[in-house]
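Every protein chain except one is present and positioned as in the full complex.
Naming follows writing order (A and B), and every chain is counted from residue 1.
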Amino acid sequence: MTKYAMVIDLDRCQGCRACVEACKVENNTPQGAMWMHVFRFEEGTYPRTQVSFLPRPCQHCDNAPCVKVCPVGARFKREDGIVLTDFDRCIGCRYCELACPYGVNVFNWSEPEDSYYLDWSDVDILGVTGGAVPPYKNPDLELLHGEEQRRTAGGGHLKGVVEKCTFCVHRVEKGLRPACATTCPVNAITFGDTDDPDDPIHAKLDTRDRFDLLPEAGTRPRVHYVGGRHPGEDARQVEKVDSEVSS
Amino acid sequence: MSTGIAPIGESSQVRDQRHWVFRTVMGLAAAVLALGVFAYAYEVSNGLGVTGMRDVGLGGGATWGMYIGFVVYFVGVSFAGITVAALIRLLGLDQLRAVGRMAEVLTVVSLVLGALLIIADLGQPLRGVVNLFLYARPQSPFFGTFTLVIAGYLFASLVYLYLDSRRDAAVLARREGPLQWLHRFVAAGYSDTPAERERHERASFWLAVGIIPLLVMATSTLGFVFGLQVGRPGWFSALQAPAFVTLAAASGLGLLIVLAALVRHAGHHEEVLDHDVFAWLGRFLLGALLVYVYFMIVELLTATYTAGPAEQRISEALLTGRYAPIFWTSAGLLVAPMLALLAAAVRRTWSVGLLVLAGVAVNLGAIGKRYLIVVPSQTEGELLPYGAGAYSPTWVEYSVVGGLFALGVLLIGLYLWLFPVVGLREEVSDHA
Partner (left out) sequence: MSATTSSSSSIKRRTFLGGSAALGAAVAGRQYLFGGLDLVEAAEEASLEAVEDQVVTTCWIGKQDCGMLARRIDGRVVKFDGHPANPRNYGTLCPKGQAQIVSIYDPNRIKTPLIRTNAKGETGEWRTATWDEALELVASRVNEVRERNPKLVLWQKGRSKAKDFYDRAFVDAAGISKLGHGAYCSDTGYRALEYTIGLHGVLHPDFSHCQYVLSWGWNITNAGGNKFCWLTWPRLMLAARDRGMKIVHIDPRLRSAGPFADEWAPIRPGTDLPLALALCNLLIEKGYVDAEYLTTYTNAPYLVQPDGTFYRVDGEPQVWDTELGAAVPAGTATAPELDGAHTIDGQELVTAFAAFKAHVADKTADWAADVCGLDADQIERIAEDYGANALIGSTIVVDGVEVPHRPVGIMAYHMAQQELGFQALRAMTMLSMLVGAVGAAGGQTADFTWKIDSKYDSLASVEIKDPPYDFTLKNSKYFPINSGYPGIVAHVMQDPERFGVEELPEVCILHHVNPLGSFPDQKAFLDSYGKFSFVALISPFMNETGDYFADVVLPSATIEKYEGPISASDGYIDAKMLRLPPMEPLFESKGEIDIYLDLCEAMGILYGEGGYLEEINGRLGLEGSDALPLDAKPAVRDIFDRWSRAQGLEGGIEFFEKNGVWVKGPIPPTKRYGYVADPPFGGVVHRFYGEELLGYQQTMRAKGATEIYWQDYTAWPTWRPLTMDRSPSEYDLILISYKLIEQKQSRTSFIPLLSEIAPGARLDINPATARAKGIADGQEVVVESQNAITGETRQLRTVAAYCEAIRPDVVGMPHHFGLWAHPVAKDRGPSPNEIYFTGEGYSIQTADQSFHVKVRVTAAGGAS
């Protein structure tokens, strides 16, 4: 039985946000929607200052509050541990978003078609893209996935539903690593199958000090952190991203 | 004594004038409703982005806002309505029957409004209706809200209301008039003979018995919607449900008092809706307020002392932070009436004016508190260092909610017009 998990090595992470960009391009998420976020935060005061980075995908919790609260089962957890949203079923109540202690869910507040940064209806562009919006539109995202055979991959599908990190289910099912893990310039993100004793992920999980995010929430994440530090109470985020959504 | 049917000894121009007031009020309500409908249409075509709501976390907003706040409020009101009605029945407080009927109307109407508002808050409204039937998951507290509260309990109260209206209808049906066909139809063969009335009494008695637990449960689930969320500082609390229920009672009673006072004035029913009636309502309201204020204090203490950093942040925002104005105003709007009513209780003098004031104040206070349950735990409630967010409703939200209130006014008005509260008089004469 496959059980996917992710280990993020904070002793390697450069806080560069390449993972954020890879996710956005791969999953075609609309403007302002960031499934992966990388916190940059400061603790302490000059000169005893600590600068830290913390990449934050969906934690794919084994005890996922978001799944529990979904009134229609649009948010569900797969056998292999991946927590997904069926955007054909989601009614857009945003209860999952509130139940999640990590703030990883993103709602499509407006028509995704109109939220892809630039005006792609430019005639010269249409000639090249055949009208694809965004022009880098990834066809895999419309396919059905898992034994459930539900449309769960990618983002920006339609107005009024909640979306979030899918662990790149469409890549994983092809045997590829998630986009963020693939692009990470320093290989800080390890993705693997914890049920496979030979999976390299164990090298990180078993040999290093590790922590989970917000253990007190009892969510039992499938994303683990090695090295680095859990943000403390006086952690101050710096260099915020612009998550303004078009409306 | 005559069994002449109301209204008695009333000059026609008084009636006309009253109709005129009635019509303008209804007209205004219709206008506001129209605005609400327009706003909603706008929201549907452009998406919820036209509201002030935004994602929590990076979105730096509140993903539930004014809409959910008012859903909670409406459901609360309905709760009180049906309780009073049921209690009156169970405790056999015959002198309150008049109010009972209004309470039932209030319940049904506010439930309808709550249901509509939930739909208005959904990103996929039509799907909402369809999928809730197709895929409903009992595990979700939300499911409780939808099915128990809205569906089950709306049904129960409708039946309940129907039973009583049926009797009125039967009474009304005895008299010629433009609506006689309707009254006949509603009465559906029931002609209020002692025997029938006997059966009617029993039926609605047992219904009342049934409704009470159902609605305690139902309303609690609404409390759970918030109370069960570990991820939301300020929500995860055992007090959520009970506190929710008592505040509900208070606001409902408050509204009931206002409604009763209106009917009393408008219909010149002073002799039926007498001070005794209002005294009773006053006592109910006072009771509810006392309990709620107690909860409020307990919650404050737990939040400020025992709480962790996140909880601390919320209570700061509430007590001294950006939400302090709303917090203290609403608290005042709840405590002041409590004191006033306490005084009244001691002096045993229940002035209708005071009660109406209290009723209004309590409802404003309740609305404030509902808003504070929903919003701060989102804008100040993130556990990772996202920083604080902000939320302020847009014209769309105000219009939609306003529209729903207007709809409420229209529905109640319509009911009162169709079934003037007259069965009462019958009673009077009978018991004479």
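Everything below uses one rule, namely that contacts are C-beta pairs under 8 Å (C-beta built on N, C-alpha and C of every residue); 3 or more make two chains touch, one makes a residue touch a chain.
Source: prediction; values computed, not measured.
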Hidden-chain contact residue, picked from the options A:M6, A:V169, A:C184 or A:A217: A:C184
Contact with the hidden chain (one of A:M6, A:V20, A:C58 or A:I82): A:V20
Tell me which stretches of subunit A touch the chain missing from the display. 10-12, 14-18, 20-22, 24-26, 31-32, 34, 42, 44-47, 49-53, 87-88, 113, 117-120, 122, 124-126, 128-140, 142-143, 151, 157-158, 161, 179, 182-187, 228, 236, 238-243
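The rule is simple: only the chains that are shown with their structure count from here on.
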Would you tell me which residues of subunit B are touching subunit A in their complex? 46-50, 53-60, 63-64, 121-124, 127-128, 131-132, 134-137, 139-143, 146, 225, 229-232, 309, 378, 382-387
Show which residues of subunit A lie in contact with subunit B when the two form their complex. 32, 34, 37, 39, 41, 54, 56, 65, 68-74, 89-95, 97-111, 159-162, 213-214, 217-219, 231, 233, 235-237, 240-241, 243, 245-247
